[in-house]
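Note that one protein chain of the assembly has been removed; the remaining protein chains are unaltered in position.
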Amino acid sequence: MKAGIVVFPGTNRERDMAIALRRAAGTEPAMLWHRDTELPALDLVVLPGGFSHGDYLRSGAMAAHAPIMSAVRDFAARGGYVLGVCNGFQILTEAEMLPGALLRNAGMRFLSQDCHLRVERDDTPFTRGWREGDVFRAPMAHGDGNYVASEEELDRLEGEGQVAFRYSRADGGLADDANPNGSARAIAGVFSADRRVCGLMPHPEDLVDPLMGGEDGKPLFDGLVESFR
Amino acid sequence: MTTPARPVDGALAREFGLSAEEWDRVLGIIGRTPSLTELGIFSVMWSEHCSYKSSRVWLKTLPTEAPWVIHGPGENAGVVDIGEGLAAIFKMESHNHPSFIEPYQGAATGVGGILRDVFTMGARPVANLNALRFGSSDNPNTRRIVDGVVRGVGGYGNCVGVPTVGGEINFHPSYDGNPLVNAMTVGVARQDRIFLSAAAGIGNPVVYVGSKTGRDGIHGATMASAEFGEDADAKRPTVQVGDPFVEKLLIEACLELMATDAIVAIQDMGAAGLTSSSVEMAGKGGVGIELDLDSVPQRERGMTAYEMMLSESQERMLIVIRPDRTEQARAIFDKWELDFAVVGHLTDTGHIVVRHQGRTEADIPLAPLADQAPLYRRPVAPTPAPAPLGPLTDPVGIEGALIRLIGCADLASRAWVWNQYDSTVGGQTVRRPGGADAAVVQVDGTRLGLALTTDCTPRYVAADARTGGAQAVAEAWRNLTAVGARPLAVTDNLNFANPEKPEVMGQFADAITGMGEACRALDFPVVSGNVSLYNETRKPDGTTVGILPTPAIGGLGVLEDASRAVGLALRPDLDLVLLGRTDGALGQSLWLREVHGREDGPPPPLDLAAERRTGDFVRARIGEGTVVACHDVSDGGVLVAVAEMAMAGDVGCRLDVPPSGLAPYAFWFGEDQGRYLLAVTDGAALIEAARRANIEARLLGRSGGDGLTLPSGATISVPRLKTANEAFFPALMDR
Amino acid sequence: MTKVRVSVMLKDGVLDPPGKAIGHALQTLGFGNVGEVRAGRVIELELDEADAAKAKAQADEMARRLLANLVIESFTTEVLS
Partner (left out) sequence: MTKVRVSVMLKDGVLDPPGKAIGHALQTLGFGNVGEVRAGRVIELELDEADAAKAKAQADEMARRLLANLVIESFTTEVLS
């Protein structure tokens, strides 16, 4: 799998992402700069976490207009796969490559803790490393992860299978106390309509090594590598 | 030159914080009446903060050397050898007063400042810690300050992407009007790529990079408001606001530049920004420096030389660069969209010369500015020895006391705090907050682990500063040991009240004496640090209250293999063994405070030889791989430590050894030092080995089930413990 | 030089966590007669454009392109001077 990681000013989880991709793929991902206007030949583009442009206006808003984003959009339109994690997810919604928006956490505080995610479908390159209904642990670290969309939009997303992950209890059950940031319908991650673009708030890339507390996040990367074999 | 509304004279100098004698010295050095800018330069360079005039004589007594120390105090941060050609670079610094005035920005800029001290030496910052002291949890103001400080620490660290992995928090009324915010940063660099601040190369350009200069925090403490004529209001000192986004860019740009051979010397602009950085760089290099302020990137219009020299705008660095590399360097800063300006050059005059709009605003010889800086041996009064405790009773029982203790302000779970700190960014965090006695981060690309902790028990220091100072060092050493790390060195942050009071100076001197003794006994030298004095509050009736003396210790240790680090989480079916001697020391204990409402008695004594012996033994057992979990015994005593292990692992424990020869409360809650709890499969073997090493050891119990069973047979379930432990912060903060 | 202010608010019906938190805090402080609270952003811009109408049109364009996220937010612009 040939993966590229986009670095915006203020991106700070590009190294974490590179570690996870390298572990899974055995090859070094390419680092891409936000001002680039063309992409090299790639299977996957990743927008990692951080605070692009300080997240000062709205998280991801300024990065969504970066020169590289036209290339990323074209790449997805031509059949490429795009993953956005945390700030990357925010950027993808701001760029309207994914539906919805991410508001301040309901509790108004930055949250850095482990959460459980339930896999909503397993027939995509992003989720094929799991079975539908599987639950895995992932660290989350964000202040703006509260997923919103209109009720009609949410109904449509659910109807068309665009929900990728939900916050759940360890046993897969949904509950308010297992939805740390107040996201609508406990949505933690979504797909684009063609399921080539996926975004999620928590950080599977930070849980790919037993030394760091587990390998719960590894199936995401292993599944992607499988898809491009 | 700028004409102030008032002449520069002794009276103005006094307002700038210079004594009459210091003012005379200024006149002697300059040989004429100084300009306002010159007065400003002298006053900040000779301030307590920059000159360490009250503390230097005592700081010099601390041990600072060991074979593994690469740079001790004197550089921007301490540097130690961690193996594999790598160095850990670390330091702690306070931002106490700003955090009282504006908790969010005060704490945030504190984090920003200490990060710069570390990456200015060529290190990529890999971890942050924060040692916080707040006023009483009953004080309505405390909540606002906790909220702002925690948001500020997180807001800055999370954005720059450096994980915040540890720290400590105390509450005490002495901090009501003067919270302490001590931030520590640890970075990693290659030993052959460490950057220092001594300027060299006559004619070399001096480059300013980072954010623009504004009127932030100019001489806040000393500048009277009306001195500057018409638009005084616009020029009043303003609170410094941090921009962690720019800091992140600055880190990346500096590290990119540091991979080239362009840099001759580099220094962050900390307190008194342009003044202290230029004076120190030139002074250390024994050269002169000339600055042209017209080239300084400015955020505001009409800034004077005085304002630019004293501005404390954040996220700025000063670099002496090779002239043939200037354009290469500029390209790097352009890429990161940061200001880059040549603002001066080095000279052979030995003077700092500041020019602005065609005028010479300052011309000061650097050698006397440094050599004749004031140095005081202030009078000291010893702290009176605390009276012994006398007989005690046990009014609430063991179970009642345990529940009370683990729910109290100083022992309650800090999860509410660390859950606001990104502790995993970087992908190297092996032990997060709450998981072990010290945080552990792996050094990227190696198997090495860095173990990190901050410690101080201010109530011990207040009762007996020498013991308390030693205890803080010993506890840090013990926390590193308890994860299996080899303790290497210390950074400190000495927070005290007014040094002009002999009893405060006595605390200071004694604490340093104790710290020095412990550092020597434990081979744990001090490689960097910071002093914060005058931490006191004036009350409405005119009297002042000083803070508890708080010499915060930041400890760093190394593990050759990070996967060998042990945490404190108990697992089922293990023997729990207590190492170290228990005499039931209850003076200054939390049990005494929480159960009897008393804060008196002597603090627990320290036996540094036993400390070392026990710690070395524990580290060796962890290195062998026979220890499943380990926790040092500190605040609250043995039973609190057992409860913490149980809560971390969601596993109970049956404690079946009745304490021998001591009242049960003294055994369970005494705060005797130098003790560890180890969870192992074969307790008998461990106890035998300990005895051979001349270390007291006893089997305390066996883990399993879901509750703590006391020798009396009473059982407290782990969920009940957790409920009691986790209530404090949400109840205080989320009302 | 014209100064323009762009105010950006969440659309009606979109949950507003900051607004809710502020309303709650005001109640706690004893301001009992506070009803709904909505929180938003203001951006004040100096534009190098003498004509007020043109400046406003430019600000509208900036709001549409960057300052507001029209999926969840609406904006108003006003010329200040």
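Note that the chains are named A, B and C in the order they appear, and that numbering of residues resets to 1 at the start of each chain.
The rule is simple: a residue touches a chain if its C-beta (ideal position, glycine included) is under 8 Å from a C-beta of that chain, and two chains touch if they have at least 3 such contacts.
None of the values given here were measured: they were computed from a predicted structure.
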Listed residues B:Arg56, B:Arg299, B:Arg404 or B:Arg698, member touching the removed chain: B:Arg299
Chain not shown, touching residues in chain A: 53-54, 56-57, 62, 65
Where the missing chain touches chain B, by residue: 101-102, 105, 211, 214-216, 234, 238-243, 245-246, 299-300, 313-314, 337
Positions on chain C contacted by the hidden chain, ascending: 1, 7, 9, 19, 22, 25-26, 29, 31, 33-49, 58, 61-62, 65-67
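One rule holds in what follows: only the chains that are shown with their structure count from here on.
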Where chain A and chain B are represented by their mean Cα positions, the distance between them in whole Å: 36
Chain centre separation in whole Å, for chain C relative to chain A (CA means): 29
